[in-house]
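Here's a structure for you.
In this view, the complex is presented without one of its protein chains, the others remaining in place.
Order as written gives the chain letters A, B and C; numbering starts at 1 within each chain.
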């Protein structure tokens, strides 16, 4: 099935097999936040280190399916070293990418708008997920947890 | 409709319009028992006087449809002055008359058996009720209340 | 304008006969009939898309989930909800919706010294749960009374609401037909810092209801009274309020995590939907909501109001002072629920005789015993209209009632 290959692109399987930034930072000082997907039991633990408005380090722990784990791994690579502002922007862009289908399932005040795929780099590999609405929650789990971590850290 | 005429026989309408033994006996000494039909809101109050194993007096109060009121009125006429034993027998016979259909609606350990209609006298007029299962609860309300009154009086 | 023939043709049950006569269904206040498309939607669901919702990854599970979650939108749209996916909770019926609200919100917010305000015209569903909780928590219940026309007495509303935490009241009486001024009541409740829960069981199927315009906080209603299937009801609650309410029934589907020593509840409507929900029923209810929206509740109301006016005129014409109709005489103050007593004929006998004419009305206390006590009647006969009823049905009612008065003359 073509769709299935769209979902399980090589890069996703690669991040699943060899997750980047795996582990937990000592907390404190790091901000540690847990995320759940009650639908499938996936758990993500995000620990982040913020220095002078920059996300200087991030680690990902937890367990789950290839989509949730690779998405979190891709995310960690994408945001590490970025300014908090840029991290927020990346989160927004990614969530817009996922929104197309999520908006079918859940009310949302944000209008889905075209996403600049190029700006996403490797993250664009996750766009196959939107054809599988049930998996969107897997793909966004790490991202929502990161957003929550930033909020809890007051950033 | 033939069935409807079976239900509303002249004798039933007569007992409804002119109920016998209407009212309440002073209680105590009389045994006073209330019965409800939650389905239609009918209420029957039976007061009985027992002397030496004989039901020396009975009065019926309450409100309800023609079937519940006339059945109670017919009952009062049928049992007044009878020995407690005979009253129980009459109750049993009447309930057997009603059983034919009630057994379709509710589990019952008693097998419906042929009822000697002659022995019932005027009460036999109520047999049209069995064609209207919903109304059986109306017809038996007074009887169940009397049975309960006897039980509460220890008779 | 409602096209009567077109509407009636869609309700299969209207084709049946009772005792050899075409049925005259006048019991929609108890339960409405269902149009074919509602039945078809459910059958189609079972034949093509049935699966348990949530957690499923395969095609039919996704379809079932989308249909189930989508039903929140269809139902929310009908009542003007702003955030249906977060505000529409599916229950078993109005009664469970009210139990949920009373048990969850009431259990967490009420105690000695608090005041709950109800009206004397409430259905048992909006009385007994409060009595049970009162027994446990010991708050005060105040009752808004009614006047001789069966309308709420609102002169002393500010006294009644003083210190109240909640006003829980029906939008339309299932006995009197009275339409209560919900927007005004909501304003008054809020002025006193109380929230307002509306029993919409009788209003949602017959009036145009907009929860935002009315500015209410919660509303309960039943599918089976609004052309939908049995087995499903709705609790709508403002998003913020729902978020603050603790779980009620518990089990699978309403948790984030469970350990042997505790659990974390889920957010949103899921928190209140323990176990496998009524999925096919949600599909059917959504179709019923769409059907009603297409007809237009304004049209529905206009049709039913005109029919009620006609029926009241014909009834009084025929029976004069022998007839007592409880509730407002003025058709624009009431819905199509006509509770009456006729001379000495008991409601139960009326219903029985009407049945022999295939006219279906309901006798009894209509689950409103405090109101019946207030009215001083043990039972009434109740004829109630739905969108599929016509003047011919009202005529049939009058004719059948003539027979009843003859028999009991």
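To be clear about the criterion, contacts are C-beta pairs under 8 Å (C-beta built on N, C-alpha and C of every residue); 3 or more make two chains touch, one makes a residue touch a chain.
Here the structure is a predicted model, which is why all the values come from computation and not from measurement.
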Which of C:9, C:141 or C:241 touches the chain that is not shown?
C:141
Using the touch definition from the top, which of C:18, C:137, C:154 or C:295 touches the missing chain?
C:18
Contacting the left-out chain: of C:112, C:262, C:320 or C:376, that is C:262
Which residue numbers on chain A touch the omitted chain?
1, 3-4, 7-8, 13, 39-43, 63-69, 132, 135, 138
For chain B, residues in touch with the removed chain
36, 38-40, 104-107, 133-135
Residue positions on chain C contacting the omitted chain are 12-13, 16, 18-19, 23, 25, 27, 30-31, 33-34, 39, 42-43, 46-48, 50-52, 55-61, 92-96, 98-99, 120, 123-129, 131-132, 141, 143, 222, 224, 229-233, 247, 249-255, 257-263, 274-281, 348, 351-352, 354-355, 358-364, 367, 369-370, 373
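Operating definition for what follows: only the chains that are shown with their structure count from here on.
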Indicate the whole-number Å distance between the mean C-alpha point of chain A and the mean C-alpha point of chain B.
75
Please compute the C-alpha centroid of chain A, do the same for chain C, then give the distance between them in whole Å.
44
Cα centroid separation, chain B vs chain C, in Å, comes to 37
Of all the residues in chain C, which ones touch at least 2 other chains?
none
Expected list for chain B, residues touching two or more other chains, is none
